[in-house]
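To start, the structure itself, in structure tokens.
A single protein chain has been omitted from the complex, and every remaining protein chain is retained in its original position.
Presenting chain A:
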């Protein structure tokens, strides 16, 4: 009797494990395209966490559902259940296993964070650095209410679209001219709040050519949602060509949804006329991207 119960439990646990592994593999598909070295690391971690989480969720909910279906009280039964007050061995097990589990997750996450090294070399002195090509001066990211402007100091180029060469360590200097902003590229799985008054070194390695969304992720006021741009990853040759072509361009006024919307002062069904901080004028740059450009 006891061994049959044990066998049933083992079979159920194995089934749960198989389902969890399958869900863990599906988890890769819930993310945007994998366009950076960091994305691969984060997705592996997420898949691992999803596998573990699914196992625990199905296990606990399975027990509850079984109890709800099969352990209901009879209509005229006013008796109590068995007076079980606890079980020390069981309680030790369900304290120890989660403890080991979360320490394992933390250690694994630590290693991955170290490999990502997004805050610069100081941050991953113990880890294996992803092959870094030395770039003399970082690309300056200038954020403001509500525009993104990227400055390539060596080529004296400004752009409202971030261009990066593929498979090279991108080094950025994040700055804000007014309030907190968040530098976020979902396809790269990287994010960093930008603090006014501080210059933050930030780095990562794009690995897939294409055009991706770059979003403001830290709430920055009225037109926060419209403060988006693109990042273009291209071959080193195309990147060089773009830089040289852009350097030849005279500065022009770029598209800027926030400033345009503010100037148009659109009327919505529920309009209360509450004032907004006035957006900075549209940036004047060598290379102006269009909001209408497609992205992945």
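The definition used in the following text is that a contact is a pair of C-beta atoms (placed from the backbone, for glycine too) under 8 Å apart; a residue touches a chain by one contact, two chains touch by 3 or more; residues count from 1.
The working rule: contacts and distances are computed from a predicted model.
Between the listed names "Chemotaxis protein CheA", "Acetyl-CoA acetyltransferase", "ABC transporter permease" or "Cytochrome c oxidase subunit 1", the UniProt record for the complex's undisplayed chain reads "Cytochrome c oxidase subunit 1". Touching the chain that is not shown, out of A:3, A:71 or A:248: A:71 (per the contact rule at the top). The residue touching the chain not shown here, chosen from A:179, A:243 or A:285, is A:179.
Think of the hidden chain as still there; on chain A it touches residues 30-32, 38, 41-42, 45-46, 49-50, 53, 56-57, 60-61, 63-64, 67-68, 71-74, 77-87, 90-91, 94-95, 98-99, 102-103, 105-106, 108-110, 112-113, 116, 118-119, 122-124, 178-180, 182, 184, 186-187, 189-193, 195-198, 200, 213, 215-226, 228, 261, 268-278.
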